[in-house]
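Below is the structure I would like to discuss, written out as C-alpha cells.
A single protein chain has been removed from this complex, and every other one stays in its place.
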Amino acid sequence: MKKPAFKQIDGNSTNYWMLLALLGSFVLAAVGSHFYMEHGGHYVTGMNNQIVWGLPHVFAVFLIVAASGALNIASISSVFGKTAYKPLAPLSTLVALALLAGGLMVLVLDLGRPDRLIVAMTYYNFKSIFAWNMILYNGFFIIVGIYMWTMLQRNINKYSKVAGMSAFIWRLMLTTGTGSIFGFLVARQAYDAAIMAPMFVVMSFSFGLAIFLLIVMASYKWTERPLGDAMFKRLKNLLGVFVAGVLYFVIAQHLTNLYATEHHGVEAFILRDGGIYTQLFWYGQIILGSLIPLAIIYHPATGNSRSAISIASIFVILGGLAQMYVIIIGGQAYPLDMFPGKEISSSFFDGVVGSYTPTLAEALLGIGGFAVSLFMVAFAVKVLRFLPESLADEAVDPHHSK
Amino acid sequence: MSPTNSEQKTDQYRRKFLGQSAAVAGLAIAPGIVLNQVAHAKSDADKASAANRWGMLIDTTKCAKGCTDCVTACKTENGWGSVDGKASAEKLSNTEQQAQWIRKVTITDKQTGHVQSLPLMCQHCETAPCVDVCPTGASMKREDGIVQVDKHICIGCRYCMMACPYKARSFIHEKLELQKATAPRGIGTVESCNMCAHRVDKDQNPACVEACSKADHNAILFGDLKDANSEISKELKKHGGEQIRADLGLNTGVRYQGL
Partner (left out) sequence: MMSLRQFAKHLALLVGLIALPVLSNAGELSPSVPKAKANVSETQQCVEPIDVIRKNHMVFLEHKRDETMREGVRTKKHSLVECIDCHVTPNENGEYARIGEDGHFCSSCHNYAAVNVDCFDCHSDLPQNASAHMHTLNNNNPHHKDLAANGSLTKETLDVLTEGDKK
C-alpha cells in the first residue's frame, strides 16, 4: 500500500479566513463573559447554592469526554493494528488535544478563584478524584503530544505503537476519572454509581467520533480533497456501534435504579416529573441523540448519504449535551434525601427541586470552549501536515470491497 | 504501761516515715490534679488536639418549630444573612445564592403526619465527603474534628458542595466587605459552619449553643465527645443520639435525639 501523503491545507480562501474570524469571535465572547462573571462574582450567573455546576460545566465535561474519544481512531490504528485508519491518526490526536484544551478552558474560567489555578497545580489532595483528574489532564497533553510527534516525524515513527498504547491506556484512565467525579459522590441519588465511569468511557467513544467525523467531512469537502466511501463507511458504522453502546449503558443504569425502591424518587424525577430534565432526557438524549442517529446510520436509504450522516452526527452531539445537562444539572436539582420517608422544608430550599435558569454569559463561555477547539484544529491543519491529501478508496484500502 | 525508749524511737521513725510518705504522695498527685485542670483550658498558643473531638447533641423535642434563635446567633456572630431586617452583606445575590451556615428544617412524616423541627448545619463528619473530594485540600478537618474550609487555598470549584450529603456548604457569589474579624469570608470561595472554632479555641460555646441556652431552650449541647466525663458524652451514653443519614457511615460530630 502506498504510504499516505500528508499536506497542509492551502488556507488562502476567503471562506477559510471567515471561518477563523467566526470562531475567533466566539472565543472573544467567551473571554468577555468570563471577565463579566469573575469581576462581579457568580451572582450574574444562574448558578446558586443548590445548582452549583451549570451550563459551563455541561460544555466543559462534554468537551473533555469527547476529547478522549476523539483519540479512538488513532488508537484503533496504532494499538489494534487496523491500518486502514492510519492516515487519520495524526488528525485524531490533534482533535483530541484541541477538544481537551477547549473543555479545560471553560472549566478553569468558571472557577470561583481562577487566579488560584497555580494553587490547584501545587496543592494536591490525593484522595480527591478531582485532583487526580488534573494530573490525568496534564498527562494527556504530554502523552498524546508525544504520540502525535512520533507520527508526524518520520524517523521516530517506529515509536508510535508504544506511544499509542500509552495514550490509549491513559485516556481510559482519564475518562474513568471523569465519570468517577460523579460516580464517587455518595450524597446524591442520581450519582453514587459504579456505572458512571464505564458509561462515560462509552460516551466518549460516541461524542468524540461524532465530532471527529464532522471535522473530517467538513475538512475534505471544504478543501475539495477526496473522501472515499470506504473510509466514510468505516467511520459511520463505528459511530453507530458507539451510539448503541451508550444507549445500552443508559438503559442498564435506569433499569437497575428502577428495581430499587430507594431510587424510585430520582428515577421518577428524571423519567417523568422533572419538567425540563425529563424533556431533555427523552427528546434530547434518547430520541434525538440515540434513536434517530441509529436509524439514519443503519437505514439503507440514509446510511450512505453524506448529508444525512452529518445530520446524524450533529444530533449525537446535541443529544450528548442534553445527556450531560440531565446528569450534571438534573442530578443536582433533585433534592437530597436526608430524611427518608419524610417531607422536608427549610429556608435553604431543602426538599424542593433546585431551580436553575442558564444565562447568556454561561452559554457563551461554554460555546467558546467549542470555538477554541475548532479554531485550534482549523489553524493546525494549515501550518502542519495533519490532513492526508487523499482519503479516496484507492488510497485508503486498495483491497476494499464495494 | 509507758513506752520504752526503743518503742518511742520506733514511733518517731514511723511518724517521720508516714509524714514523708504523705508528702511524697502529695507531691506525686498534686501535679496530676493541677495538670488535669490545665488540660481543660486552652491557651492561645495551644494547637487543636486529637485528644479532643468537639461535637453537638441536639434534642429535637426541645426545639420549637418557629424558633430561629440559633440561626440569628450564627448570623450575628459570623456576619452572614439578614438580621432584624438589616439586609444581608450579600446584596447582589438572590435568595438561592445567599449563604446559609445553619437553617431550621421542618420534617413531616408522610405516614404518620408527625411534625418535627431541628437546626441543620455542617455535621462535622469524621470521614467527611467534602474533605475527601477537595482537589487542593482546602476543605479540611482539624485535629479536634472541626471541619472547615481553608479559604486561602480554596479555588472555588464547588465540588465539596456537590459532595456534601447535608447541603451544608455555601458559595459566595459577590464581593463582600466589612467581614467580622473572626469570620473572614470572600468572593469565589466556599464556606460553612465551622463550629465557631474561634470561640471553641477560647473555651467558649459556639454561638448557636450559647443562644439556645441563654433563651432557656437548652436544645443544643456542645462538648468533647472524647471526654467520657463531659456532659455531652454522658447524655449520649444515657439517651443515645442519632446521625442524619447514618447509613452513609460518616460518624458525624453532630447528633440528634428524638428523630
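The chains carry the letters A and B, assigned in the order they are written, with residues numbered from 1 in each.
In this text, a contact is a pair of C-beta atoms (placed from the backbone, for glycine too) under 8 Å apart; a residue touches a chain by one contact, two chains touch by 3 or more.
Keep in mind the model is a prediction, meaning the values are calculated, not measured.
*Asks:* Which displayed chains make contact with the chain that has been left out?
*Replies:* Over the full assembly, the chain not pictured touches B.
*Asks:* Of the listed residues B:G81, B:G188, B:P206 or B:G241, which contacts the missing chain in the full complex?
*Replies:* Only one listed residue reaches the unshown chain, and that is B:G188.
*Asks:* For chain B, which residues touch the unseen chain?
*Replies:* These residues touch the chain not displayed: 42, 44-48, 84, 86, 140, 142-144, 148, 150-152, 175-181, 184-189, 197-198, 201-202.
In this section, only the chains that are shown with their structure count from here on.
*Asks:* Express in whole angstrom the distance between the two chain centres, defined as the mean CA positions of chain A and chain B.
*Replies:* Taking the mean C-alpha position of each chain, the two centres sit 44 Å apart.
*Asks:* In the complex formed with chain A, which residues of chain B make contact?
*Replies:* The touching residues are 90, 92-94, 96-100, 103-111, 120, 129, 132-138, 153-159, 161-167, 169-175, 187-190, 244-245, 248, 259.
*Asks:* Which part of chain A faces chain B closely enough to touch in the complex?
*Replies:* 38, 40-43, 45, 47-50, 52-53, 111-114, 116-117, 119-120, 123-125, 127-131, 134, 181, 184-188, 332, 336, 338-339, 341-350, 354-355
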